[in-house]
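One chain of protein is taken out of this complex; the other chains stay put.
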Amino acid sequence: MTSDSARTAWPRVATQTAHAADRTRPAHEPGEVAGAPARPAPRVRCSAHVGPGDLDRRWQLLRTSAETRLALADAVTLAEAEHYRGHIENLIGTVKVPVGLVGPLRVMGSFARGDYYIPLATTEATLVASFSRGAQLITDGGGCTSVLVNEGIGRSPGFAFTTLDECSRFVAWALAHVTAFKRCAERTTHHGKLIDMRVSIEGNHVYLHFEYLTGDAAGQNMVTLATEAICAYISERCPVRPQYAFLEANLSGDKKASARSFGSVRGKKVTAEVALPGELVRKWLRTTPEQMANYWRMGAMGGILSGTVGAQGQFANGLAALYIACGQDAACVAESAVGVTRFETTPRGDLYATVTLPNLLVGTVGGGTSLPSQRACLDILGLSGPGKARALAEVCGALCLAGELSLVAALCAGSFARAHRALARGRANGDHDEEATYA
Amino acid sequence: MTSDSARTAWPRVATQTAHAADRTRPAHEPGEVAGAPARPAPRVRCSAHVGPGDLDRRWQLLRTSAETRLALADAVTLAEAEHYRGHIENLIGTVKVPVGLVGPLRVMGSFARGDYYIPLATTEATLVASFSRGAQLITDGGGCTSVLVNEGIGRSPGFAFTTLDECSRFVAWALAHVTAFKRCAERTTHHGKLIDMRVSIEGNHVYLHFEYLTGDAAGQNMVTLATEAICAYISERCPVRPQYAFLEANLSGDKKASARSFGSVRGKKVTAEVALPGELVRKWLRTTPEQMANYWRMGAMGGILSGTVGAQGQFANGLAALYIACGQDAACVAESAVGVTRFETTPRGDLYATVTLPNLLVGTVGGGTSLPSQRACLDILGLSGPGKARALAEVCGALCLAGELSLVAALCAGSFARAHRALARGRANGDHDEEATYA
Amino acid sequence: MTSDSARTAWPRVATQTAHAADRTRPAHEPGEVAGAPARPAPRVRCSAHVGPGDLDRRWQLLRTSAETRLALADAVTLAEAEHYRGHIENLIGTVKVPVGLVGPLRVMGSFARGDYYIPLATTEATLVASFSRGAQLITDGGGCTSVLVNEGIGRSPGFAFTTLDECSRFVAWALAHVTAFKRCAERTTHHGKLIDMRVSIEGNHVYLHFEYLTGDAAGQNMVTLATEAICAYISERCPVRPQYAFLEANLSGDKKASARSFGSVRGKKVTAEVALPGELVRKWLRTTPEQMANYWRMGAMGGILSGTVGAQGQFANGLAALYIACGQDAACVAESAVGVTRFETTPRGDLYATVTLPNLLVGTVGGGTSLPSQRACLDILGLSGPGKARALAEVCGALCLAGELSLVAALCAGSFARAHRALARGRANGDHDEEATYA
Partner (left out) sequence: MTSDSARTAWPRVATQTAHAADRTRPAHEPGEVAGAPARPAPRVRCSAHVGPGDLDRRWQLLRTSAETRLALADAVTLAEAEHYRGHIENLIGTVKVPVGLVGPLRVMGSFARGDYYIPLATTEATLVASFSRGAQLITDGGGCTSVLVNEGIGRSPGFAFTTLDECSRFVAWALAHVTAFKRCAERTTHHGKLIDMRVSIEGNHVYLHFEYLTGDAAGQNMVTLATEAICAYISERCPVRPQYAFLEANLSGDKKASARSFGSVRGKKVTAEVALPGELVRKWLRTTPEQMANYWRMGAMGGILSGTVGAQGQFANGLAALYIACGQDAACVAESAVGVTRFETTPRGDLYATVTLPNLLVGTVGGGTSLPSQRACLDILGLSGPGKARALAEVCGALCLAGELSLVAALCAGSFARAHRALARGRANGDHDEEATYA
């Protein structure tokens, strides 16, 4: 319910209403656009080339100041441009995202074991400070456990038939050809394995969900190519012909938040925990285990009442910063940020804290992981290259645990807003009161 | 997790099961961590300082190679380090995210009007190519409409009482003091306005949702400080005392996907549309309006069956790339990527396409917008500084529309996988077949 | 669907798979249906008549045994058939649902105040016993508070235009005619009031959500007729013509579970609470406040992990039984069963328990409330006729609180399964051990 203006005596200046009403006159006449000539601006010719001439041609279109150009196409970037080939089209330069260091964070996982320094890329003040506090608290308490409990990533082609009966025959055929599908898929990749096929029927539509292991790559492209090979096989061999079919029919949860991964996994599923004595909570977080548990109860309920997927403070800050720093696909934050947090007091008065993330999309090979600065971030973690993806996922879980502890503590101790004020001041004078500033 | 091994004759190598079973021996003894000494690695002392000595001290901790250090702390970054002060703590350098150019994209909005060149930061091949195609198609068709239809961003403090009766008295008091709250809030900001207060009662818990306009800033910090001032006023004046209270009790949807914003707004709500003749669809997208509408039907259903919030191909690719390029808070992709897409054929055979995003968190002042390379990206858009945030939101809507058109077309025309293959080849030879490669 | 047959050595006999495979042969040839003649069975001619001849004609179609007919069309039903006119079509008799008595349940609400005996109609053993225990516990503890905190019910007509610009003009017109809409709506009803209109724009679609108060009726029909009058007015007067429009475009949440009502209300929103000393918890529930709070934590998380709307044990048992007994629309259980439960221990060791239901659809006039046995159930509650709907909603809240306490206690004390076993035995011998049997 909104409070009514009559009662509260101020106008609602920017409702849907007001904006809509502003537009009672047509926004434009056909063929005419204010601020743009009738003939469109010249188009960027799409190309993967990254040579100096290519960049120059693109900048010509833009007519920006030399300063703007230099901010993106600086000397270092130009010297390294060749690295970006095959990772982007229409390159014009690089955006520089500052990286702050968090740690050490002691992680005791199945794959990640040791004290990690974690590079986080962000432009938001207090973020690194907040994770820093959480990480150091965990380490001071002896470290956290963080365990990969499941993995697998899928593609879900969809097949539209005329009738349910055709669906039945198609499904029967598909079930009889899983071994062939596996062979098709694995011919496209050295590292991927098809591990499951699930079937979903909705009227005359059939969705096949193919689930894969993808080694140390996050694997979205790998499963696309493997599933394409399966679809080609189906298209050539299957006697039941669909009206139409799509390589991905939107059941896989790709880059979207869904409740689906809780029931299985998408990417990597990690759960992390730590038990912290009250003394450490008071020392580092300026609050008590009881108050943290109170927050959890009220916050979990707040999440439920707002229709949130999962129940968490938020995992997006840590994941976005780590994904950007380490050459992960930052768009996957949309799905990876789904998860649950739980805080409670133990019988002996400690704070028990745990996070579970069923949808981490991380890899240590492929994608942006080979670019110079991104690989440097993975190197700082000691998690660059083959054999490291599972450990990276466990570090993500531990990092999110650190973030939840610090964020919720800031809300409990009243330092949430204070941190933002102090950092804003810090912007002016470079000075920084370590203890008061987290969020 | 289960797998159908008997039937399909292959082992499920990495189920939850297997991982769990691997861990039947304790992962660690108390006090002992494999790969880490009993004494933790030295901690990073948290500081906002960005001087060369500060960076050097942090790198000393890391013991990485000189090459790693140089990749982050290159000469340009060191020269510009001062810019990052107040935007990050524990700075060690910058990560360079390549920026590709898309456009022109013709937008006819209430605030955005004209042909936009859009810088997108990503490390994922084909992303820029795909948006490029979508944008040029829209522009070739005369441009799209993209309109801000609502705006407002909130904080939701929570108050825990002993009984419902106390809640009632508290709510009555709060409703009688909205004008005072407004005054408190607006004393903390020049640009923010408190526009609404909503009340939610759950047993002896009360959530107050304060909604604000925040000018050209995305505004999360602004509403935090304003709501803190209100909470301080409540704490001093209200005769009904809560057992405990939190500045944010997790009802506001901050950095989490929720269905909540569809019913109102969080940040900026934009809807964009375009009608495209079949001829243009065939020329640019190699498919037909009918097939695009078929995909939408099957894909929307796929989203529903997977429990996704909203119904879309995905908005995360475009938003993450634009947010990173333009100094927006990339963590907000977790919430901003919620929305709906709709494709249908019109009576005259055109493709009607529309997207609605109720949760765009964008600003043209504050946050990372003042950093050199980020500001350069806003300058390319012509949307840097005061008075431009609403236009930026409309450009986001138009960009997502372009992305959905190209993504879905790739799935319709079978070029989704092909694009990934071609770009992978492109990585080797720098060459690029413009027409075949989008996703 | 998959099963782990290899590992667990048993066949998955009824997977989607198996069923699908069973159907590889067409289920039927066109024009031929096994078990049915080519010519369909004679149709029931639709009619509201309830005379003996009408019933007889319908039974003629059925060719059932005399015993079957008598079970539905018994003497009492035939004598009272006239009462059912206007409540059902094609009447053939009545189904008899046994009613059990629960109480007293002491409720201290804004509208419901006193000790209530509650009639519950169900065929499921242990349900009445379980609610009985919860109600008597609450009453023994001095009663619960149950408060109506909001009310309102809506219809959401949808209007499809050609372009967003038309939407804008339509919305501007609609906003300027709210007073006229109010007049139209209220001409159709003595008891209904239009209290709000909200606007939702999605591309070229506009949803108007009209929200009403409906006095002591649940009100779904009332708001349908009132909104139809508004739509007629729009259709006659509005200069912006939609391509098509629907009286209800599925945004109102009618008879479907949605997260929407948490943010506002649908029907009546009630929150109820009770604080129970540990001693009473042990006496009645055979468990402790701590264990109840432990269950809540684990159960709330279970609900979140399963993608449930809300967080509750379940409200459906109590609501379905009360709705059927009291002539409410039983289909509304689909939406009314959405809500949240919270249990925690208080600082002094009591159990604090609360439920919140934002979507109760109840009335004490209209619908089935005037039928003889249904009205008798309302009379037992003392809540029949005008002026009682809000109290009925508060009783629903209190009843659900009683149900959650007893259900969760059964899970905590291990009596959940025991109750079902004992009652099953009770079926044989009519005997019943009061203390061991709840669920």
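Each chain carries a letter (A, B and C) given by its place in the written order, and its residues are counted from 1.
We adopt the following convention: a contact is a pair of C-beta atoms (placed from the backbone, for glycine too) under 8 Å apart; a residue touches a chain by one contact, two chains touch by 3 or more.
Note that the structure is predicted; figures quoted are calculated from it, not measured.
Trainee: Considering all chains of the complex, which shown ones does the missing chain contact?
Mentor: Answer for the hidden chain's contacts among shown chains: A, B, C.
Trainee: Where the complex has a chain not shown, which of A:A81, A:V147, A:L194 or A:M301 is the residue touching it?
Mentor: In the complete complex, the chain left out is touched by residue A:V147.
Trainee: Among C:H191, C:K255 or C:R286, which residue is in contact with the omitted chain in the full complex?
Mentor: Only one listed residue reaches the unshown chain, and that is C:K255.
Trainee: At which residues does subunit A meet the chain that is not included here?
Mentor: 1-7, 11-12, 15-17, 145, 147, 149, 162-165, 168, 200-205, 258-260, 262-264, 271-273, 275, 307, 340, 342, 346, 352, 354-356
Trainee: Footprint of the hidden chain on subunit B, which residues?
Mentor: Spelled out for subunit B, the touching residues are 1-2, 16-17, 20-21, 23-24, 26-27, 150, 165, 167-169, 171-172, 175, 199-201, 259-260, 262-265, 297, 300-301, 304-307, 309-311, 340, 342, 344.
One rule holds for everything that comes next: only the chains that are shown with their structure count from here on.
Trainee: Is the contact between copies subunit A and subunit B built from the same residues on both sides or from different ones, judged by whether over half of the numbers are shared?
Mentor: same
Trainee: Using mean CA coordinates as chain centres, what's the subunit B-subunit C distance in Å?
Mentor: 37
Trainee: Can you check how far apart subunit A and subunit C are, centre to centre, with Cα atoms defining each centre and the answer in Å?
Mentor: 38
Trainee: So the centre of each chain is just the mean of its C-alpha atoms; given that, what is the distance between subunit A and subunit B in Å?
Mentor: So the centroids are 10 Å from each other.
Trainee: Which subunit B residues reach two or more other chains?
Mentor: 3-4, 7, 12, 145, 147, 149, 200, 202, 205, 258-260, 307
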